[in-house]
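Note that this complex is displayed minus one protein chain, with the remaining chains in position.
Per-chain numbering from 1; labels A and B assigned in written order.
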Amino acid sequence: MSIATEVAQEFDAGVVAREQVSLWRDGWQRLRRNRLALAATIFLAFLALVCVVTFFWTPYPPSVFVGNPYAGPSLAHPFGLDEYGRDMLSRMMVGAQISMAVGLGCAVIAVVVGVSLGLLAGYLRGWVDSVISTAINIFYSFPTILMALILYIVIGPSIINIMVAISLTVWMDMARLVRGQTLSIREREYVEAARASGARTGRIMLGHVLPNSLGPIIVQATYIIPSAILTEAFLSFLGVGIPPPTPDWGNILGTDGLPAIRFAPHILLPTAILLSVTLLAFNFLGDGLRDAFDPRQKR
Amino acid sequence: MLTRGTLIYIAKRVVLLAFTVFLVSSVVFFAVHSLPGNALISARLHGAALQQQLHQFGLDRPIMVQYWSFISNAVRGNFGVSYVIQGLPITPLVIRELSVSCELGGAALIITIGLGVSVGVIAAVRHNTWVDYILTSLAVLGYTVPSFVIATLFYLVFGVWLATLTNGGFSYPLTWTGTYGTLAELSVPAFAIGLFTSGQVARITRAAMLDVLQQDYVRTARAKGVREWAVIIRHALRNALVPVVSILGPLIATIITGVVVIENIFSIPGLGKEFIESILNHDYNITVAVFALLAALIGVANLGVDLVYAAVDPRIRY
Partner (left out) sequence: MSADSGGMGQMPGSGSPLLEVKGLSTHFFTEDGEVRAVRDVSFQLYPGETLGIVGESGCGKSVTALSILRLVQRPGKVVSGQILFHGRDLLELSREEMRRVRGRDIAMIFQDPLSALNPVLRIGYQVDEAMHAHDKVPRNQVAARSVHLLDTVRVPDASRRVRDYPHQFSGGMRQRAMIAMGLANRPELLIADEPTTALDVTVQAQILDLLREMNRETGTSIILITHNLGVVAGLCSRVIVMYAGEIVEEGPIEQIFENPQHPYTWALLRSIPRIDFARHDRLRSIEGLPPDLIALPRGCKFHPRCPFRVERCLTDEPSLQTVKGGQRAACWVTMKRAYEEMGAADIIDTRPGAASGVHPPGFTLPPFGAADGGGPTGPSEVAAP
């Protein structure tokens, strides 16, 4: 073979070809490799399963006296009984349902509100942005508990009110994120092209800006859920959240667990651990998603 | 640094602060008085006795008259008297409780920043070693596990188990003595709050340090022959603190939330405990006063944070 061909081949061989991967497939591959995120997902899936099962069945009715108060863990009652003789395991399961429902519900509200406001602020800018940004800053410096308590005083305790109160404490992160994303995406060429071809503002926001921010939005939403669950838990813990006798993790810790801590720590401990692990799981999942979507990290 | 511009900024913020406190108190006032008889539910009075109580507290006057009297008294520092505990003047009570809460919050803040920054710096400098992994894991635990869970666990470990383990010989004092407690009594609650927030600070400090240590000016400093510890502290950390200060505002809000919760767990006679108690007891006169003070505290804290921010980053000038 002639020198020319040989050299041409060698020239090509010298160039290292990298496999082209789409963002989503790349992200999925990276996520799968992240063992912590994987473990977190498995745990959360299990928890979701428990929540579904609880709709139909719990070992014992959660609000009924079934044995001696403060009884410790036994074969019949793996987590013991609380101060009213109610089965702890059943209460924990119902508590899981409520905490997850409230957490997810608030996250949904916060995402909807945050994304909308963020889009508006970032795209329209001007006075709209000023107003929304000021609101974001005000809410940031306001302790969650004060906000929740104002609402508690004014409207009284009920699940809806609590969800509204909690959503008010977590929407800001999403709004700020979406605003930042919108501000940068709106300058890109395809947005300019859409504008030039006469597309309406709403269409641009929903059809161009939003899909391109989807990655960070999903990651942020995964972080909002544990914040919501946490806020809800400590409101109930203090007694200004979900009213008893409905068992919710915060209630179990605060109303049932804490007063009995000296002689019946089995009421408090499992739920505390369960709550912590759930929050950790969501955080690890969020971290995993964030790393998976981060375009700056090479494969 | 204390330029004319800065002073004008401070003045503007103080005005804004006063306005916010006014607004918040008014909102709460009207919220509290929006339901008639709301404030005296705890007394469970009816009929004539109820009317007499209402009259005694001036609650049968038209709402705007009540509001005006509230405002005019409040600006003079008089928050009225408690509904529940007969004749207890609110103002000295809440002022004292405010100082207790500030003590607790201040201790928590010191722990937050001291522990958080140190952990973050060490983890960043020993990046990707086992030291880093351990410290980062601790930080993750710190900011995920809510402060009230940490507090109850501390209560369990230090208050209950420690005593039983040593057969009563060595027990951790959990009840708060006097108004301000001792240093030992302060440390557990302060840590319970501080651990949570220091985890966040550690995470941000570590990330910021990792970023800053890649910067050109760190390389320049090393090229000048500056000693390594000076490079880390004077050059890297100094710049890494900027993003840390930026989250200080929400962080203080979290600390205040933590203070409220922890005071309730450990029975510390501060504003937080009073707050919840007054709500549960329907002693709403106190609630309004507490709210006003808390709003003022938050405003002052945020102003402080903004000033610190300007001090740390010379590119920010008011």
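We take it that a contact is a pair of C-beta atoms (placed from the backbone, for glycine too) under 8 Å apart; a residue touches a chain by one contact, two chains touch by 3 or more.
Being a predicted model, the structure only gives us computed values, none of them experimental.
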item: Which of B:203, B:235 or B:273 contacts the chain that the document leaves out; value: B:235
item: Hidden-chain contact residue, picked from the options B:71, B:88, B:102 or B:226; value: B:226
item: Chain B residues that touch the omitted chain in the full complex; value: 215-217, 219-228, 230, 234-235, 238-239, 242, 312-315
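In this section, only the chains that are shown with their structure count from here on.
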item: Complex contact set, residues of chain B against chain A; value: 27-28, 31-32, 34, 140-141, 144-149, 152-153, 155-156, 159-160, 249-250, 252-254, 256-257, 260-261, 264-265, 275-276, 279-280, 284, 287, 291, 294-295, 298, 302
item: Footprint of chain B on chain A - complex, ascending; value: 140-146, 149-150, 152-154, 226, 230, 233-234, 237-240, 253-254, 257-258, 261-262, 265, 268-269, 272, 275-276, 279-280, 283
